[in-house]
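What you see is the complex with one protein chain gone and the rest in place.
Let's look at chain A:
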Amino acid sequence: MELRFTEEERAFRQEVRDWIDANLPAETRERMASGRTPTKAMQVDWQKRLYEKGWAVPHWPVEWGGQPWSAIKRFILSEEIQSTPAPSPLGFNCNMLGPVLIAFGTEEQKKFFLPKLASLDLWFCQGFSEPGAGSDLASLKTRAVREGDHYVVNGQKTWTTLAQHADWIFLLVRSDPGAAKQQEGISFLLVDMKTPGITVRPIITIDGAHEVNEVFFDDVKVPVANLVGTENRGWDCAKFLLSNERTGQARVGASKERIRRLKLIAKEAPGGARPVMEDPRFRSRLTDVEVQLKALEMTTLRVLADENRALSQRKPNPASSVLKIRGTELQQAISELYVMAAGPYGLAAPNDPEADGRNEPDVAADWQTLAQATYFNWRKQSIYGGSTEIQKNIMAKAFLGL
């Protein structure tokens, strides 16, 4: 048992840190540090820089632009990106669709899409959830009917994150409504968002942000060449996609950055007789979250060490289920601490020049007006990507035999 990073790993961390410092545009860093999400232009610009450095998709096979790195080294890169903070490579492209295409795609699909996914020349969004298919994803109804060399798609997807930026969408559709099991009649399609018949309608979430959308499909023609894997076996792709990148979900690096920043803020934040940080109740709550985050960091490293083994030697690791559950709980807990630190000035909602056309300065500091918005927004974390309840169902079945 050796739980320390090697000399080489520490040197690599420094290399990554230096490179990010030299290459991350100041306005991107500033926006990220304030707790906002990057603009589309910032995301694309930054991912292109990572791509040119060879760091956008290190977990892919080398022939498709990956790096022959250990899981630890990949973790160090992603942790440094999160803790700067800089935008992480777009998950839909790099962690979801990319690995699916590598495992299930045709040679033509790989050659056409993989480089564009890695460089973000094409921005993909994820068309899984539907109004009637949330946690029970396999009950989805969006219909694909094959007509010659294309499918005709009709139906509705929802909670489609950043569909407003997307060039393409990967889609789960029902291709065989008569299949014996729900899971057996589903196919996985790639669809150009410019195809006639697609309508994107914004959903504004409780924080006031436009992050998710409804996407409607009205007689949308999709070439059969855009089917991934075998027709009616799309559930295999979906399951594979959902089981990938377990360690990414904990987002320990991002949480550590948020805590470091909160400590600086709380030292200055007015708390009546003394700064907020000097309130023993606040400080003790903060420390309590840090302690839990430390445990999660160790659990992440345990899962990572496991991922470092050859596939054949891996055992299903119950520690991996911990990552989603505790990782999201802790991100949410940190957002609550920001609300506490902000106090009354946290009541001011942030201006949104894109939405309301105004461009006045906020009445309070950026972090204050964002505190409650982020808190509201982050309630999503224990809902998406398999809710906490679904994770517990999985644990009870897979690890406890209940």
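Definition applied: contacts are C-beta pairs under 8 Å (C-beta built on N, C-alpha and C of every residue); 3 or more make two chains touch, one makes a residue touch a chain; residues count from 1.
Note that contacts and distances are computed from a predicted model.
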Options "sn-glycerol-3-phosphate transport system permease protein UgpE", "Polyamine-transporting ATPase", "Sulfur relay protein TusC/DsrF" or "Pimeloyl-CoA dehydrogenase small subunit": UniProt name of the undisplayed chain: "Pimeloyl-CoA dehydrogenase small subunit"
Pick from A:Ala11, A:Ile206, A:Val291 or A:Val363: which residue touches the chain that isn't shown? A:Val291
From the list A:Leu77, A:Leu90, A:Ala269 or A:Leu301, which touches the chain that is not on show? A:Leu301
Across A:Phe5, A:Phe112 or A:Tyr345, the one contacting the chain not displayed is A:Phe5
The one residue from A:Ala33, A:Ile72 or A:Ala365 touching the chain left out of view is A:Ile72
For chain A, residues touching the missing partner are 1-5, 9, 72, 256, 259-260, 263-264, 280, 283-284, 286-288, 290-296, 298-299, 301-302, 304-306, 308, 318-319, 321-322, 325-326, 389, 391-393, 395-396, 399-402
